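A single protein chain has been removed from this complex, and every other one stays in its place.
The letters A and B name the chains in turn, as written, and every chain counts its residues from 1.
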Amino acid sequence: MKHTLARWYDSDVAHSFRSTPTAMAAALIALVCVFCSLFAGWVAPHNPFDLASLNLGDARLPPAWSADGSATYLLGTDDQGRDILSALIYGARISLVVGLASVALSVVLGVALGLLAGFRGGWVDALLMRLCDVMLSFPAILIALLIAGVGRAVFPNAPESLAFGVLILSIALSGWVQYARTVRGSTLVERGKEYVQAARVTGVSPLRIMRRHVLPNVLGPVMVLATIQVATAIITEATLSFLGVGAPPTSPSLGTLIRVGNDYLFSGEWWITVFPGVMLVLIALSVNLLGDWLRDALNPRLR
Amino acid sequence: MNAPALNQEVSQEGAGAQPLVRAHDLARTFDVSPPWLNRMLEGKPRQLLHAVDGVSFEIEQGTTLALVGESGCGKSTVARLLVGLYQPTRGSFAFDGQDAHAAFQGPQARAMRRRIQMIFQDPYASLNPRWLVEDIIAEPLREHGILSDKAQTRERVGQLLESVGLAAADMAKYPHQFSGGQRQRISIARALASEPQFLVCDEPTSALDVSVQAQVLNIMKDLQRARGLTYLFISHNLAVVRHVSDQVGVMYLGRLVELADKRALFGSPRHPYTRMLLDAIPKMHDTGRARTPVQGEVPNPLNPPPGCAFNPRCPFANDRCRSERPQLLGTGGARVACHAVQEGRI
Partner (left out) sequence: MSLLEVENLVVEFPTRRGTLRALDDVSFAIAPGEILGVVGESGAGKSLTGASIIGLLEPPGRVASGQIRLEGQRIDNLPHEQLRHIRGRKIGAIFQDPLTSLNPLYTVGRQLVETIRTHLPVSAAEARARAIALLQDTGIPAPEQRIDHYPHQFSGGMRQRVVIALALAAEPQLIVADEPTTALDVSIQAQIIQLLKNICTSRGAAVMLITHDMGVIAETCDRVAVMYAGRVAEIGPVHEVINQPAHPYTAGLMACIPDMDAERERLAQIDGAMPRLNAIPQGCAFNPRCPQVFERCRVQRPGLLPAGATQAACWLHDAARQEAA
């Protein structure tokens, strides 16, 4: 174990990480966000979703450093007296969970279909690729909107978990195509390679070849795409929530907070919108930068 | 090393009774037509590539048949036909008296695949870069259920590595930690894991340096002697072929033009293409001799010349050559597909 860890630490990828300040900073920010989200209960000063603890009298207070601000509410409060900082932390949790879950689902679906298309070829490949073409002709946000909207119409009084399920599904279904295409291309390349032919000559079943031989060799670009896609998924979720078809209002995500604050923007209560926006940008940017670094680190030609 | 207990199917009467491998009129055609839509809209015809066009040969057990030829001659396709990677469009191939392709399709497939294995040309692409060497070599053992105990498997993998001149400890490494020649030895060890009788080697040393090639060829010869293996050796390098083979087949555009014992072929080549090939190869010694200049290049395999495939480049071609395809005729030791030779013109 120690030997494996030592090998990892000394590898080209780890060395590239240690010598890229952007990557380390981005990783740090992302880690902080993840930590806060995981331990939101302890980190956040208040619980913004506990209706009993809200005090309407504290509504629309500016951040602590302004004239009317109060130290209890560091970043101010929104129209219902919720502490913005706490809402940010809980909202970030939702954004991260939805982002990661939808990307995970996307990857599983995309990789499976891509492997199938690349390995089988023929009409299966043609059919799946035409399906990808059709899906690509729609903007991702429209697909997500469509599924989320239909979900809401079908289950008008859905419990929270179902609502989140539909949300994750809608984002996942809007983003699987790029994995399928990438994996299909890599599979076509690997399929022609002689180690796959050697396995066929030995008599290994096609399913086993796909799973044990080809799959480990095509996952590299997928990892890079997935990392960058997490940022996109978080922003998609924020957009959907902003449009009202995303996270339910009882557990607002960053997007919901931005929407809520939007109404108060021009009456001078800027903090309700701006802080969730900044948080969203921070998360998306740090994940994006990590993804960029990973892509360059894994590119053999740049080493 | 290991008693041939698993090779019960080998005919007990000895090697001379029946050839282990008998190919009869093997052919493989690929459809390389443009997509249907393009054909409809642009009025293009279907295009068929006759990669292998009627090849027949026999290999006795314990001997090596080498197939030589230039690019596009179909030798790699023949190799893949013999291991069941492709189905023949025509013809048959009998292994130890059994129809091999029927066996590959049916319930006997696994047993047949155990006895026929392949070694590939590119040492860098023939091993899965993500697998440990131990797993690579153990895969045939596990797949065919030869050994299930992990400790026994590991011990057998160690033995196999040692039999090709590597160390047993090398099984804990990844392929990228080895050089080209060492990787090729790992491929050989993997091919030997299921204790096959017949090994098809597709240009196994073409990607290797000369000194490494010598090591690998020596190992292959030693293994053949020790285990009674039969080889089909594909190569474009006639010097290597001279060293390893017992019988040599020369291919041109999917057909066998000459099939003879090694000494007969190198001593007195009969087909004009064989002669041209032997003459054209740059040699280290004997460099000052006069040579017949070589004409032309290999034609497009999609559009082979009518009659004898070699006729545009042949100095002895006549009208019959341009219209009628010659058959591979002759006595067992030396067969030629050439009208001029059969008519006694050359």
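Just so it is clear, contacts are C-beta pairs under 8 Å (C-beta built on N, C-alpha and C of every residue); 3 or more make two chains touch, one makes a residue touch a chain.
Note that the structure is a prediction, hence the values are computed from the model and not measured.
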Legend entry - Chains in view that touch the one left out, judged over the entire complex: B
Inset, instruction - Decide which residue listed in B:L82, B:L160 or B:L238 touches the omitted chain of the complex. - result: B:L238
Inset, instruction - Would you mind spotting which of B:Q215, B:T230, B:Q247 or B:N311 touches the chain that isn't drawn? - result: B:Q215
Inset, instruction - Would you mind spotting which of B:G54, B:G158 or B:G181 touches the chain that isn't drawn? - result: B:G181
Legend entry - Touching the absent chain when the full complex is considered, from B:A109, B:L132, B:A168 or B:V298: B:V298
Legend entry - Positions on subunit B where the hidden chain makes contact: 70-71, 179-182, 209-215, 217-218, 221, 236-240, 242-243, 266, 276-278, 280-287, 291, 293-294, 297-298
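Note that only the chains that are shown with their structure count from here on.
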Inset, instruction - Flag every residue of subunit A that touches subunit B in the complex, lowest number first. - result: 193-195, 197-204, 213, 216-217
Legend entry - Residues of subunit B that touch subunit A when the two form their complex: 80, 83-85, 109-110, 113-114, 116-118, 120-122, 125-131, 139-140, 143-144, 187, 190, 194
